[in-house]
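On to chain A.
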Amino acid sequence: MGTPAIEIEGLTKDYAVGFWRKRTRRALDGLTFQVREGEVFGFLGPNGAGKTTTLKLLMGLIFPTSGTARIRGRSIDDVEMHREIGFLPEQPYFYDYLTARELLDYSARFFRFTEADRRERVTRFLERVGLSAAADVQLRRFSKGMLQRVGIAQAILHDPQVIFLDEPTSGLDPVGRREVRDIILDLQRQGRTVFFSTHILPDAEVLCDRVAVLVGGKLQGVGTPQEIVSIEVQGMEILFELPAGRSVPGALAGRVTPSGVAYRLEVPEAELYDAITQLRAAEARILSVTQLKPTLEDYFFRLVGRETAPSYAVEVANK
Partner candidate 1 sequence: MSSVPLFVAVNTFRESVRDRVLYNLIFFALLMMAAAVLVGQISIGIERLVIINLGLSAISLLGLVMSVFIGVGLVYKEIEKRTLYSILAKPVRRWEFLAGKYLGLLLTLAINTALMTLGLFLALLYVDRAIGRADAHILLAVYFILLEFALVTALALFFSCFSTPILSTLYTLGLYVAGMFASDLRDAGALSSSGAVKAVTSVLYYALPNFSNFNVIGATAHGDPIPISLVWQNTAYAAIYILALLLAASAVFSNRNLK
Partner candidate 2 sequence: MVASARSKQIWLATLGVPLLLLSLYPLQQSIAEKKESIAEQQQELLLRSGKLLKKLSLGYDSLLADIYWTRTVQYNGGILERGESDFSLLAPLLDVTTDLDPRLDVAYQYGAIFLSEKVPAGAGRPDQATALVRKGIALNPTNWRLYYNLGFVYYWYLRDYKQASQTFWEGSKVPGALPWMGAMAAHIAETGGSRDTSRFMWSQIYESTQDVTVRANALAHLQVLRTQDDLDLLKTFIETYKKRTGHAPTSVQDLANAGLLLSVPQDPGGYVYVLDANGEPAVDPQSPMAERVRDWSGRK
């Protein structure tokens, strides 16, 4: 394995709080993990866990109390390192008096492109995020979804190797979320590393190679989504319909719940065929048989429920 794309070591951030700034609040406590080149990495946690704080530290917007981080082998203090990264902030704000095209042009100027190259990129990435039609509209007229797309465009138009996205799908409608997911997959196909934070767990499950879970400023675990959740098949779910006049077999009745016009039965995997036999005997029509796996959400609720000292809802203030 070569140089990790992102290397975080003991990253800690304290804030001075209180009127006289005497007390400290630890927003991030000794964060340590790595992200491999080419991974799509999810950074998960509830609001206020410290996800945005981590991203701000990596981007150089705030400075760590202790600890280090390197991106592609270069320290986060190195300004030139920023040539290789792209960043989409949460709830992106851009200069609302600029048009989309002007904003991308402005963003591109920070890199050493020729004028022709810059213009080509602006057009190409406007197209890529589907904003060609609105290219010359002022950003103050943009909807949230459109702003998100401009944000992604400015984050990737210089072909960075590592892309950081803070809550890229929050606040978007399903179409928007789908588009963002497609872009992330596309970036992965190009061999780039994508690091995004989210509290929308289904997205993480679908997209990520690995995830890290952050709660109350502390890392809870790093691994594949499956590893995190540790596969415990909870059982099987059978959906079935009964013809008129027929009733649920007595042995199963206790575990059957109505689900619309149909019924739902949960059984342990070992009892699956037995249950199906019984249902067939009752002339039930089987609609579906599904494996029940715990989700990240279940893991989350367990995890967060366990936490006794709630962290300050710092990130709420940012909204």
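The candidate set was assembled so that all candidates are chains of the complex that A comes from, given by their letters.
In this section, a contact is a pair of C-beta atoms (placed from the backbone, for glycine too) under 8 Å apart; a residue touches a chain by one contact, two chains touch by 3 or more; residues count from 1.
These figures come from a predicted structure and were not determined experimentally.
Asks: Given that all of 1 or 2 sit in the same complex as chain A, name the one that actually touches it.
Replies: 1
Asks: For a test of understanding, state which residues of chain A touch candidate 1 in their complex under the given definition.
Replies: 56, 59-63, 79-83, 85-89, 91-95, 97-98, 106-107, 109-111, 151, 154-155, 164, 318
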